[in-house]
Structures are given as structure tokens and as C-alpha cells.
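Only one structure is covered here, and it is reproduced in the block below.
A single protein chain has been omitted; all remaining protein chains appear in their positions.
Moving on, here comes subunit A:
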Amino acid sequence: MNDPLVRIPLGDWARDVIAWLTSTLGALFDVVGDVLRAGYDGLTFVLAEPPFWAVGLVLAAIALLARRSWQLPVGSLIGFAIIYGVDQWDNAMATLALVLVASAIAIAIAIPIGILAARNATVSAITRPVLDFMQTMPAFVYLLPAVILFRVGVVPGLVATVIFALAPGVRLTELGIRQVDTEVVEAGHAFGATPRRILRQIQLPLALPTIMAGVNQVIMLSLSMVVISGLVGAAGLGQDVVRSLQSVNIGLGVEAGLAVVILAMYLDRVTSAFGKRSAVERARASAKA
């Protein structure tokens, strides 16, 4: 260990790359950082400024929309009341804003890449190892370069979260499109549809349940990473979790942690309920109507 025959200076290279990025593309990173921060600020304003009950009701209404039953909205309301009761509401809304911004960006990147990968074997072969890397590299490792590039605060947390959460979105989009019955796609070609039309009218609608499973995964991974990014100063529940760690404050840790769990359950149930409504089922519903 002490004296290896060959020492690959990978660490030095990584440092050099980051240093080079900061010196040459610093302006670009500043712009990206400003855009991300603006998005986060705007969303936090919408979520945290109105009174707690108003936001809670809107979120419960979204749950009702996703699944036409009373359990999910009522359960959500109880959950939100608990969050409010342990005085984590503002933090929870900040975290929710982070999750939504990060997920939106991750999905906006992941789905087009997934589509490309499904249609092109080369793209698929290139993305696979990259995704492996992004998904398995310990999350903390992203945070360091992100902090160097974007300075401490919300932005490095967002960037690290997007990278960390991207993979399942790409993978499940690719899988979903590849799983669409080849004969049905062939039928599109055989009757003279353009590839774009086949994508829009056949592949995407039929792959939607799988793609939505990917979206659900992206959101859940975002949430877990957003909490970790409390380490680099991202606002929200993560900060209280980190603070409770540093000051061995069990009470605060449990309260913030519970708020994370409630938020996670809400996001998971709502997105998976939206995802289960496949194109076929929606067609059936409208045919019956």
C-alpha cells in the first residue's frame, strides 16, 4: 500500500479538470447557477409563502386528482399536519422545491436521452456505463466538485441531485420504448408513418407506464439526495438533519427525518398513481364514458 509499483494519478487529474473548468467556464457555471437559484427561489416562494393549510389543501387536491379515492388525500393532509406540528413546514417546503426543480431538470434530460438510446444501439452502449458511473459513485463525491464549481448553497445540491437522480429516468425510458410490441411499431412503419409520428402516437403512449415508473424513481432519488446536500448548505430538511448530526440532537433529527419520510410517501404515491394510468386504460375509460 505504501509504495505501489505504479501510482495512477487519477486524483490529480480530477483536480486539474475541475480547476480547468472553473477557470475557463466559470462564467457559464455562474449563469447556470443563477438560473437554478432563480427556479428554486420562485418555487419556494409559491410553496412556503401562503399559509400552511392552503398549500396542504392544494397538495391534497393533486393527490385526489392522481387517484380518485379519499384515502390518499386524507392521508396526505394528516401527514402535512404532522410536519406542521413538528415545526418543519418551511423546511419541508424548501426541500419539496428542491426536489421538484431537480426532478424536472433530471426528467427533461433523462427522457430525451432514453428515447435516443432506445432508437440507437450506439447511444445505448455509450449511456449505459455512464449511467452506471452516475448511479454508483458515492453521492458525497459529486458534492465536492459541485461546491467548487458553484460555491456553497442550494445550487451545488441541485446539480449533484440532478446527476444522481438521472439514471433511472434514462434507463426506464429506454426499457419502456424497447418493450413496445415490435409488430405494432412495424405496423406504424408499414402504413407509412414517420418515425416521429410512431414515437409520438405508438411508442411513447405505450411506454408511458414504464417511463412514469422512471419518473417516480427520479423523484425518490432526488429526495434522498436533496437531504444529503444539506451538507453543502442546501436549505430544507437536510440542513436540520445535518445540524442534528453535528450537535447529537436526537429530537431534531427524528422530527426532520419524519418529515422526509412523509414527503417521500406523498411524492411516491402521487407519482405512481399517475403512472399507473396507462394509455390503454385511459382509452378504456374514455370509451366507456
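Note that contacts are C-beta pairs under 8 Å (C-beta built on N, C-alpha and C of every residue); 3 or more make two chains touch, one makes a residue touch a chain; residues count from 1.
Here, contacts and distances are computed from a predicted model.
As stated in its UniProt record, the chain not included in the shown complex is "Glycine betaine/L-proline ABC transporter ATP-binding protein", which appears among "Glycine betaine/L-proline ABC transporter ATP-binding protein", "Allophanate hydrolase", "Carboxyltransferase domain-containing protein" or "Sarcosine oxidase subunit gamma family protein".
Checked against the full complex, the one of A:L28, A:V74 or A:V184 touching the unshown chain is A:V184. Looking at A:I18, A:I109, A:A193 or A:L258, the residue that reaches the missing chain in the full complex is A:A193. Checked against the full complex, the candidates A:A60, A:A139 or A:I202 give a single residue touching the omitted chain, namely A:I202. Seen across the whole complex, the unshown chain contacts subunit A at 181, 183-184, 186-187, 189-194, 197, 201-202, 205-206, 278-280, 282-284, 287.
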